[in-house]
Every structure is written in structure tokens, then in C-alpha cells.
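Not every chain is included here, but those present sit where they belong.
Order of writing sets the labels: A, B and C. Residues in every chain begin at 1.
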Amino acid sequence: MDIGPLWLSLQLAFVTTLVLIILGTPLAWWLSQSRSRWQSVIQAIVAMPIVLPPTVLGFYLLVVLGPAGVIGSWWVKLTGNTLTFSFAGLVIASCIYSLPFAVQPMQNAFESLSSSKLEAAWTLGASKLDAFFSVVVPLSLRGFVSATVLAFAHTLGEFGVVLMVGGNIPGESRVVSIAIYEHVETLNFAAAHQLSLVLILFAFFILFGMFLVNRRWQPR
Amino acid sequence: MNNVEMKYSLQKGDFKLEVDTRIPATGITGVFGESGSGKTTLLRCIAGLEALTDEDSRPPHKRRIGYVFQDSELFPHLTVQKNLEYGWRRNPDARRPITEFASMLEVDQLLDRSVSDLSGGEAQRVCIARVLCQEPQLILMDEPLSALDARRRNNVLPYLDRLHSETSVPIIYVSHNIDEICRLSDHLILLDNGKVVAEGGLQETLARIDLPQFRGQNAGAVLEANQSRYDAEFDLSLFQFLGGELWVPGCQDMRTTRLRIDAGDISLSRTSVKSSTILNILPAVIDEMIAETASTQLVRLRLGTNFLVARITRRSLHELNLQVDDNVFAQIKSVTVRY
Amino acid sequence: GSWADEDLTIAVASNFQRTAEKLATEFTLVTQIPIRITAASTSNLYAQIINGAPYDIFLAADIERPKSLEANEFAVRGSRMTYAIGALMLWSSDSSFEKGECVAALESGSYRKLAIANPEIAPYGLAAKEYLQAIGNWRDASSQLVFGENISQTLLFAVTGNVTFALVARAQVVASLPVDATCIWKVPSSLHSDIEQQGVLLSNSKSLESAQRFMNFLREPKAIAIIESSGYTVTE
């Protein structure tokens, strides 16, 4: 069995999840705290990427990230490489596609935190940032776990966007979901079953471990 | 002695807090007032937790103000120990080990506990200890003892006393319990419906029998006194103050202390007869009288420069025919001492 | 792209993927030029190519897209060639059919569902539609039709027993299938227009010379033999 696509998928899912947590956290925090009239608008906009079919979203991303596109041309100027058909491009596309799955659980967790806990941290000498990491984050662990799980799993299973932006190039953008897809398309069921099973077992044990750890840690 | 300016104006729904006063920068300032009078709101303003009310533009964490919240706001994801360490770690000037404060508040047995396994009173003690560990420059306490039983309250109170005498950390202490206020505060602010209705040194303010807040169970007075003698045989101490002296049980090693005498613990007589177990009979002059209820009268007594407040029935007033400026003897049954 | 320039990357329409892999192996054996195959639907590949995909050769499943690429300078002018012609097959695994009877069943409409590839997207779908029109069944069959995104999916519907019939490519049927067929019948090519698959050399290619060698290789007997054994026909 060719382990390459699985490995690539795991890398992609890992990097994407990491980026989403890092970038999604401030966004989710802003959404949870804002009293602005724009809050609901931004919140709805964040949910938009999932409304489009992946292939269609992939198509639009292909245009934007391509060497002639807004972001793509800027990237070419900056790095000399094209963004599409590269790992970096895949990460950007996956991030956009999975953004709402990361932001919503974190936002919910932040919103259900009572503000007095934060105030207690401030008066104990914690700056806003310090209080965020020492109080908000641990008390919102559930939200982070959900965000990680949904973003990670979703990126593993992603397909349309990756195929469009990445181009199914072995070793570069041929992720495991595409590999399974190809096995199914070519009626090579045995290989498809095998790869699916490996993927599912892999994902299962990662998620199971995560839930288990999360449960231990959870304050009751 | 410096002053701290408190100038806040804040609208919250129908409620308006409007405070413009100065409090001493040392000692304990008591904030007394009934439920809904704005005590918590005032503390929040001082801590910087209410926006736009403050000329001090520093964020809360730079103010080095410790805040004991009305509902214990412990961090549920941390053990008791880690809760105590939270503020302590964040203050580079905190010198004393947390175990010191933990044992003072009798939470040293609980250090490894999860916060959710504490009883109501235990949680409150951990809260107080947490703020003490932080060694702040000003401590705000919002009814910190209301969840404690009498014994632990009495254990904590003297520590709070000592705290400010040793470290000179000023404390603003909110309570609706006049006993706590009397034992702890040097200065008193009386809040009513968001306004300061009386303010000043504890003794003068408490002796104002014209204030409705200081009637009923809250009527009484406070004396600052020095120990002048100790009777080892009966474990009694004699305390002197400007205007008289008082025998008080115990108190062997106390130099200066504050004595609280409830209005209900004083009876008046024309003569000084010593035939009962009442130890203390002091000569005094009637300074002011005011009707408290249909049946009772509050009487302010002058003893030198000090005041006492006595509650007597109107019948006794009538029978003894007491008048302002009369000389009387105050028989004092119990005295509460700030141990 | 991070691989060496002399490597070739060939974008192949999904239905031709397996054949292309066999061709590549043969070509590499002869020329020592390594080849990467990237497979997707023709339109996916087309969109990628006009957005700068690093491919050298495009083996499409239709004529339109190579034409359009050539017209828009994405492909080397004059490089366009038909490398294979597909054939339409009727396929069923429904146990109620004795071989031969199934064609009658299709023509009389006595079946549950018929899967064809989406005629809007896939050339095989269009051919299937033309065949159904030719036998005058297009209208009647409309309530029984199920559309696959491509011919792979179309065959999947039949293989999994969800439809009675599927009209698919011969190349698929020639390969070994996980389920035994009860009905395999080649639709006469006279009943639909030719399913021509064309390839072009892409102007984006960094190794045009090697690419041209592969295009030439496609006309060699060895290659033609592979293509034909995969279920396609080749015309000069």
C-alpha cells in the first residue's frame, strides 16, 4: 500500500489545523466579545465557504491563487513560485474551506465563559493576553478540542478543493482522499477499502486520544 | 497620611452611582450600605472593571489591586494551590510564601483539592488567601466573610486586622455586617442608593445616631483603648481610653485595641451601684437623644472625647427622667474586642 | 513544482488514466524519461491549465477543450491529435438477464433505472444520449435515468446494483471488474457520434522536446497496441 498520500494528508491536516487554531482564535474571540453591529455580518461571512460546493470553491480559489490572481500574483512576486499546485496553496485553500468549523466552536466556548473569571484574572495581575492564555484558553478547552477535531477531520476528508487547487500531483498534492477516490473510480474496491480503513483507524485513534485527554483535563 | 481620591459617576439601568470623596491611603475603609446601594459597583469602579468611569487610565492588571469578589471567582481548571499561585507568580514583589497565607486561612489541607470539591466557606477562604498571596497595594473585599461561620470568621478577622497594621496595605471592605465593619475599619463610608450619605472616621460616624442606617441592630459605638493592666488570676485586662477605663476578658498581650459596645449592652443609672456581675460602670454625660422606635430611645453619651451609644426604653427614660447634659453612669455588660 | 525539468507531467482524463500509466511505463523504458501522471476530470484539468498548472501534455477525453487551449495559446499550435476513440457499452449485473435479452429490455424500457454519464459534461454521456435518441427512447427513459458525474461513477451505479443498466466506456469493461456482468453489449458506433479523445502539447511545458517525443510515441505501434488492448480504437 502506498503510504505517501496518507502521510501528505496528515501533514496537510496538521498544518491546516494549526494555522486555523492560531488565526481562528483571535477571530473567534473578537466575534464572542464584539458588541458591534458588524459582528453578525462577519459571523455570517465566516460561514460562507462551506455553502459553496468544494469543487466550485476550489475553482474560485484556483482563479484567485493562480499566477494571474490577486493573491497568487503577489505570492509569485514574493517567493518566485506559484501558489497553486504547491503545498502552501493547499494549506491556504484548506484553511479557507475549514475556517467556520474552527471558529464556531471556539466562539461558543468563549461566549459561555463568564466575564467575571476574566475580571478575577485581571485583578490578580494578569494582562489581557496573559489572562487569555491562563484562564480563557483552559476554560475553553472543549471549544478548542472541537475546533481541532472538526478542522482536522474535515481537512483529512477534503477532496474537491484540494483536487482543484493542488492538482493531484503525486508527492505534492495527491492526498489520501484523492487516492481513495481514484481507487473507487477505477473500481479497485479492495484498495479503496484498505486505504479507507487505514484512514479511518488513523483518524479514529487520533480523535479518540484527544477526547480521552480532554475528558481527563476537564474541570467539572 | 495620604488621601486617595474616589470620583466615579456611572449609570446602570435605573441605578446611578455618584461618588466623589477621598479616603485615607492607609488602614481599612469600610463601605456600609444596604443591598442594592451600589457597594459592589463602587468596588468595580475602583478596580477598573467598569469602563469609562475613571480618570485612572491604567488597565486593571496594572493597578495592583486585589479583589475578593462577592461570589468566589476561583478558577475551576486549577487546583487550590495553583489558584493561590496565580496572583503570586504575577507579582514579582510578592515575598512571602503562599503556605503562610494558606495556613492563616486554614486552607493548607485543601491545597491539592479541585476547586469544585470545596464547600461554600472553603471556597471563600481560598479566595481571600489568593488575594493575600498576591500582596497587592490595595485590597478590595466584597463581603468576604458572609459565607464563613462564626469561628472561621473570628479566625480570619484578626488576620485582616494584622494584615494592614503589618503591611500598611489599605483595604476597602464592603459589608452589611456592622460587627465586621466595626472590628476592621478605621474609616467609614455609608452608601445609600449610589450616593455617599455619610463618611468619616469610624468612631465619629458610628456615633451619629441621626443616621437611620445606624439604628436597630447597627446601633453602637467604638472606642480606641490602651491596655493598662492585666489581671492574671482572672484573665482580665483593663483598657484605658480618654474618658474612662474598661475591664475586658482575656486580651493578655494586647497593647492598643478597639472595643465595640453595642447600644443594647449599655444600661444607664443615676447612681454607681456595684452589686451585680457587671464589671464596668462608667460616668458619662448625655450628649444627644433621639427616638429610635415608639418604645426605645438612642442616647449618645460623652466620656471625655469619646462617645458611646445606648439604647434605653422610653419608660426608663421617663422613670429616671434623663435629660441632655445630665450626668449618668453607664453600666456596660459586654464589650467586643478586636483580638 | 519541485521536480526536475526533464520529467514529464501528463494530465490525463480519468477514464484514460490506467492506459496512460501503461503507456508511460513503456515510454520510460525506452527513453529513460520519467513520467508523472495526474488524473482528474477533463474540465478540472482544463481549469487548472488555464490557471498555470505545470503540465507538459494534456490527454483530454474530448475535442472541445484541446481545441480551446490551442486557440488560446495554452497549447502548442498544431500539436493537437486524436489519440484514442472510445466505444459505448451497455453493462448490467442484474441477475434476471440471460445474455442478449438485455438489449431488448433496454429498448422496450422494461427496467428500473439506467445510468448514463452526464451528457452536459461527459462525452460518453453525450454519446449515450444520442444512442437513446436514435432508438427513440430518450423521452420515455427520462424518468428512469440516473446521471453519473463521469463514466466511472456511472459504472459504479451498476456495479453496486443500484441501477439495472449503465451505458459506459468499453475501456472500463475491458479491465477486470469486481462484479460479474450478466450483460455486456457494444452499442453500434453508428448510433452515436464518435467519442474522440484528443491530446495537446502544452505551451507552458519546460521540456517541450521530451513532450514531443511522447506525443510521437503515441503513434507508434507499441503504443497503439496498448491503447487498443485497453478498449479504445485508434484511427490514422
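The criterion applied here is as follows: a residue touches a chain if its C-beta (ideal position, glycine included) is under 8 Å from a C-beta of that chain, and two chains touch if they have at least 3 such contacts.
Quantities reported herein were computed from a predicted structural model and do not represent experimental measurements.
Visitor: Written as a formula, what is the chain make-up of the whole complex?
Guide: In total, the complex contains the protein chains as A x2, B x2, C x1.
The working rule: only the chains that are shown with their structure count from here on.
Visitor: Is the way these chains touch best called a line, a ring, a star, complete, or other?
Guide: Here the contact pattern is a line, an open path with two ends.
Visitor: By CA centroid distance, what chain is farthest from subunit B?
Guide: Centre of mass proxy via C-alpha means gives C as farthest from subunit B.
Visitor: Among all chains, which one's averaged Cα position is nearest the averaged Cα position of every protein chain shown?
Guide: Chain A is the most central one.
Visitor: Report, in whole Å, the distance between the mean C-alpha point of subunit A and the mean C-alpha point of subunit C.
Guide: 35
Visitor: Counting only Cα atoms for the centres, state how far subunit B is from subunit C in Å.
Guide: Centres of subunit B and subunit C (C-alpha means) sit 90 Å apart.
Visitor: Report the inter-chain centroid distance for subunit A and subunit B in whole angstrom, where each centroid is the mean of the CA atoms.
Guide: The computed centroid separation for subunit A versus subunit B comes out at 56 Å.
Visitor: Residues touching two or more other chains, restricted to subunit C: which are they?
Guide: In subunit C, no residue touches at least two other chains, as defined above.
Visitor: Which positions in subunit B are in touch with at least two other chains?
Guide: Counting only residues that touch two or more other chains, subunit B contributes none.
Visitor: Please output the residues of subunit A touching subunit C within their complex, sorted ascending.
Guide: On the subunit A side, the touching residues are 55, 59, 62-63, 66-69, 72, 82, 84-86, 163-164, 167-170, 172, 174, 182, 184-187, 189-190.
Visitor: So in the complex, the part of subunit A that touches subunit B is made up of which residues?
Guide: Of all residues in subunit A, those touching subunit B are 116-117, 119-128, 130-131, 134-135, 138-139, 141, 217, 219-220.
Visitor: Sort out for me which residues of subunit B touch subunit A in the complex.
Guide: Its residues touching subunit A are 47-49, 59-61, 63-67, 69, 71, 73, 75-78, 86-87, 90-91, 114-116, 130-131, 134, 136, 140.
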